[in-house]
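Working notes, beginning with the structure itself.
What you see is the complex with one protein chain gone and the rest in place.
And then subunit A:
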Amino acid sequence: MPILEVRGVSKRYGKNQAVDDVSFFIEEGETYGLLGPNGAGKSTTIGMITGILERDSGSITVDGIEHSVTNRKSKSLIGFVPQELALYHDLSARDNLRFFARLYGLSKSEARTKTEEVLETVGLSDRAGEAVSQFSGGMARRLNIGLGLLNSPRLLILDEPTVGVDPQSRNSILESVHTLTRGGVSVLYTTHYMEEAERLCDRVGIIEAGKIRAEGTQRELVSQVGEDDTVLITLDAPGERVLDVLRALEPIDEVSSEGTQVRLLTSNARDALPLILDTLTRAGAGIRSVEVQEPDLEAVFLSLTGKGLRE
């Protein structure tokens, strides 16, 4: 049974159809990315899944429980990390954590224990007593994520957690999320950064203008739009004979060269690469370097919508 199942969910603000018949699911332990540009409907979708916003139609189940803004049981299963720093800046990190722990029904002693555990997880134990206003942006971001972990959620929802974050903190956040997913937490991750979705997500849903345009693993999405992988090989002396040998290989769709660099197009570079290298070695071609370029989600998004992710 999926931990989250979204079926035909829609939300309209006046004349604006913010979310239109969106459906997807997340399996236990899976990381699902909702990828789309600003204004695509990601946050509205997240708002309905977290129970902040009422939906106009459709259904959402969390661990098999019909979910709504009033269903406290299903809400208890979700951890939420909003896009903005939803913190009480005049309170300490510890006070913030204890407060929200109490809202999730933890007893005082449980809240104390869980607070220290989360502080350790997000690396803020040594600054726990300081007011959040004294924190750097990265520390505040980590606390923001920590607050989503207080209820040991079955499903963790992160709504663009790296917006406005410096590269170092961003990397740290992505590492934290990766650690959580390794621990078995199911994650719904929204972003408009293609690299984050590629790095973290098992499956991705591409959302644009309130609709899910495509869904699947990165490879599935790429194959949907028919993009080939590119293998760039620099040889000592690429002769016509070597090029013919490569053309004769079954997985190779297209061969071209420019100077010492040979460019191969193949549907699956990872599978074809051992054969390519073996063939070149046996042909006596001196290999200086090899580079594999897989088509990315940016390309997929461009192909599906006709525009870039950050337009």
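Going forward, contacts are C-beta pairs under 8 Å (C-beta built on N, C-alpha and C of every residue); 3 or more make two chains touch, one makes a residue touch a chain; residues count from 1.
The rule is simple: contacts and distances are computed from a predicted model.
**Student:** The hidden chain: which UniProt name fits, "NADH-quinone oxidoreductase subunit J", "Protocatechuate 3,4-dioxygenase subunit alpha", "Nicotinate dehydrogenase small FeS subunit" or "ABC transporter permease"?
**Tutor:** UniProt lists the chain that is not shown as "ABC transporter permease".
**Student:** Taking the full complex into account, find the residue in A:Gly51, A:Pro238 or A:Pro295 that is in contact with the omitted chain.
**Tutor:** A:Gly51
**Student:** For the full complex, which residue in A:Leu147, A:Val165 or A:Val245 touches the chain that was left out?
**Tutor:** Answering carefully, the residue with contact to the hidden chain is A:Leu147.
**Student:** On subunit A, what residues meet the omitted chain?
**Tutor:** Contacting residues on subunit A, toward the hidden partner: 47, 50-53, 69-70, 72-73, 75-76, 78, 80, 82, 84-91, 95, 99-100, 102-107, 110, 147, 151-152.
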